[in-house]
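Take this structure, written in structure tokens, and hold onto it; I'll ask about it next.
What you see is the complex with one protein chain gone and the rest in place.
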Amino acid sequence: MTRKQKRFAVIFSALAVLGGAVALVLTGLSEQVTFFRTPTDIVSTANASENDGRLRLGGLVVMGSVETLDDAAVRFAIEDANHAVTVRYAGILPDLFREGQGIVAEGMLQPDGTFRADTVLAKHDETYMPREVADALKEQGVWKGEAAGDASASSEY
Amino acid sequence: MIVELGHYALVLGLVLSLAQMVVPMIGLRTNDARMLSVAPSLTVATFLVIAVSFAALTWAYVTSDFSVRNVWANSFSDKPMIFKITGVWGNHEGSMLLWILTLALFGALVAFFGGNLPSRLKAAVLSVQGSVTVAFALFILLTSNPFERLSPPPLEGRDLNPILQDIGLAIHPPLLYLGYVGFSICFSFAVAALIEGRIDAAWARWVRPWTLVSWVFLTAGISMGSYWAYYELGWGGWWFWDPVENASFMPWLIGTALLHSALVMEKREAMKVWTILLAILAFSFSLLGTFLVRSGVLTSVHSFATDPQRGLFILMILVFFIGGSLILFALRAGTLRNGGMFHPVSREGALVLNNLFLTTATATVLVGTLYPLLVEAVSGEKISVGAPYFNYTFIPLMIPLLMAVPFGPLLAWKRGNLAAAAERLWLVAAISLVAALAIAWLAYDAPVLSAFAYALAFWLVIGSFADILQKAGFVRNGWSKGWARLRGLPRANWGTALAHAGLGITTLGIVGVTTLEDETVLRMTPGETTSFAGYDVAFNSLTPGKGPNFTYDKGIFTISRDGRVIGTVEPEKRVYVASRMPTTEAGIQTVGLFSQYYLALGDAVEGSEDIVVRIWWKPWVTLIWYGTVIMVAAGLISLSDRRLRIGAPVAARRRRDEALAAAKAEPAE
Partner (left out) sequence: MVFWLTVLALTAAAILIGFRPMLRAAGAGTPDRVEDHEHDIAVYRHQLEELAGEEARGAISPVEATQARNEISRRILAVEDRLKAGGTASGSTSAPRSGVATLSLFALVFVPGLALVVYTGIGSPGYEAQPLAMRLEAMRDATAARNQTQDQLRDLVVRAEDHLRDNPDDGRGWDVLAPVYFRLGEVGKSETAYRNAIRLLGESPQRLSGLGEAMVTAAGGIVTADASALFDRALDANPSNARARFFAGLADVQIGQYADARSGWTALAADEGADMAWRTVAQQSLARLDETAPEIDTSGRPPVLDEATIEQMQDMSADERGSVIEGMVASLDERLRAEPDDLEGWKRLIRARIVLDQDDGLRDALERVRNAYEGRPEQLESLRVFAEGLGVNVEDYWP
């Protein structure tokens, strides 16, 4: 191989790998991401296809709505200022899952309008409000945020 | 007095690091040996006063001095002593203090071990290192001072977040920081080299041990963190592709690439520009990681309350160092002449391929990590990019890389013979394939497609030793001579083989647990026995109790197979007294050597004695961490290679004359 061919081979293989990676990233970002929705988003969407695929549903757990089903799954409702959506989750709820607390459930919306979650996130911090939930509730004017939040209470890992 | 002394020592640390930054810089401009000569001693002094400061904060934690706000917010008088100490870095302020302590420590190590560094280069390196220390010391004093006092002191503290009261915390963050911050040395070397304009094989030889040290610590830290999350969070997962995890994984990927490209630069003077860039990038990713963790701009399962103001400060540090070094790089990169030529199929070519895949993979992780921020900024739509995306993009990039790993060490420098390498590896391929098919068909009824994944893992493990075996040449030389040659191999060769094999073992663990894992969630009554994944689990009892600073409900389960008891696990649900925060302690029983049975308690079912139990069967899961332990050991073996410890100047002077004589004897083309 001449020097030119060598260089060509190296550049070509590099471009091939990069091209492949770019293709993966682009399809990955269009198909494999999870959109965040509030109960109001879900109830009031005119176009049902917007709620296809994996979703993150965020809001406050409705008081008194949590019940354990016979097959050890849990059913509860997530609400925001206007609407509530029933969630079914098979698994162990996070330690800080409580009624009235802001949480995020990840899963798929079922045809009957209930939500089937495979992951439930509630953070390991008493004062925690998932960022998306806080933002959504703020927009709806429900939640004012922790005015006297103590910055020194932060911790890691 | 001790607390205030610690505060003063921190201020003194800032001022000394400022001197460490400025004085050698002036010395470089005026070429004044006296000013250059104080760089190492100033670095040591900076380290010592920051160590005093850290010791003072530790003392405040140990004695429960709640007049220190940081202690009050994160400690509790009844907390076990070990967690009082680990609590020092279990919070933002303290962990940043640990960060600059590590930063100063690495500077001091360069000052100490860098006896044979040219004095100008050493002064430049330490000056750049000093500038990083200045930035973070300012950050601590301005936004996160751990020595803030409370008057009057409260009687009791607010306790450390209970999830952090674990021995994992004692080890994981310091290791991770040693890795993160270690790359600051590579960064300082890169910037110093750009300033001084000398970038050659010798430079690569100086940088490589530091890269290796950082890589070893980062590997250990990530692995430790993964295992900690696995048993402490109670979710049974070992990797979540969470932003905070990605933040430590990206420097690791770039650091791995740097390790390989620095090798090419040292041996063949090729890939110079690229290596410098990687050295800058490795630390930039460490800074980015710190920013992501500290600012809370991304939702993560591992970080907690955050403060945007601090995020902004770190962002400024980030922009200054990354931007500054990249501008310097752009100005100087054009002046670098590349060295050794090589053919695409060669050791160099293989290492280029390695770098190509590793950096591309890093880029996909980076895109996935930052994409939610971008989308939210552009359209306001909130999205999250989770495991599906990362698995979809990262794994396809890793498969060809892993397949290529055994070839690399077999290829010759400059021009390799692919056919010859393949010839040596066909036996490895055959063994891997047979072993994989055996596993897929005989032992388990897993999907046949997964056989490919097993084959890949075995190929890596066995293939990693092909180079060593070939060098020993048992067939050619017979057993005894082969053994002798094997023992005579440089440790670096062993390091390479072991590190690659460790990677293979981790891969095997990942493949095993991903394809064969099983889980169930069920309600159990005390006395009940259930059968799962071929084992019987008996729920004996649920008993309440009291720990030092928490109360708990402990479930006792016996795991048996065919009537033979394998072990008892005791998962707990705890509630910590001070913070009223509940946590879950998983019960884990290792079955055989590598598989685990993992139990976590859920909530009690109201109106009955039942409790929800989640059980996982995790075959081969511990291989994931054993593999990383092997990688760490391999890194340490390489580090102990005498060739990395550069000969003393006296010996070098003697050799120089010989080398010069030899060089003159060679016809210059």
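Each chain carries a letter (A and B) given by its place in the written order, and its residues are counted from 1.
Simple rule for what comes next: a contact is a pair of C-beta atoms (placed from the backbone, for glycine too) under 8 Å apart; a residue touches a chain by one contact, two chains touch by 3 or more.
As the structure is a computational prediction, the values presented were derived from the model and not from experiment.
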Listed residues B:8, B:239 or B:474, member touching the removed chain: B:8
Chain not shown: contacting residue from B:92, B:120, B:523 or B:554: B:120
Absent chain, residues of chain B that touch it: 1-5, 7-9, 11-12, 14-16, 18-20, 22-23, 26-27, 30-38, 40-42, 44-46, 48-49, 52, 60, 63-67, 77, 116-121, 141, 145, 147, 149, 151-153, 155, 200-202, 205, 266-269, 339-341, 412-415, 471, 643, 646-647, 649, 651-653, 655-656, 658-660, 662-664, 666-669
Chain not shown, touching residues in chain A: 63-64, 99-100, 147-148
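Quick note on the criterion: only the chains that are shown with their structure count from here on.
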Rounded Å distance, chain A centre to chain B centre (Cα mean): 27
Parts of chain A lying in touch with chain B, wherever the complex brings them together: 1, 3, 6, 9-10, 13-14, 17-18, 20-21, 24-25, 27-29, 31-36, 54, 56, 68, 70-73, 90-93, 95-96, 106, 121, 123-128, 130-132, 135-136, 149-157
Touching residues on chain B, where the partner in the complex is chain A: 69-70, 73-74, 90-93, 95, 148, 158, 160-161, 163-164, 169, 172-173, 225, 234, 244, 293, 296, 299, 301-307, 341, 343-344, 349, 352-353, 356-357, 360-361, 363-364, 367-368, 371, 381-386, 388-389, 392-393, 396-397, 521-523, 573, 579-584, 600-603, 605-606, 612-614
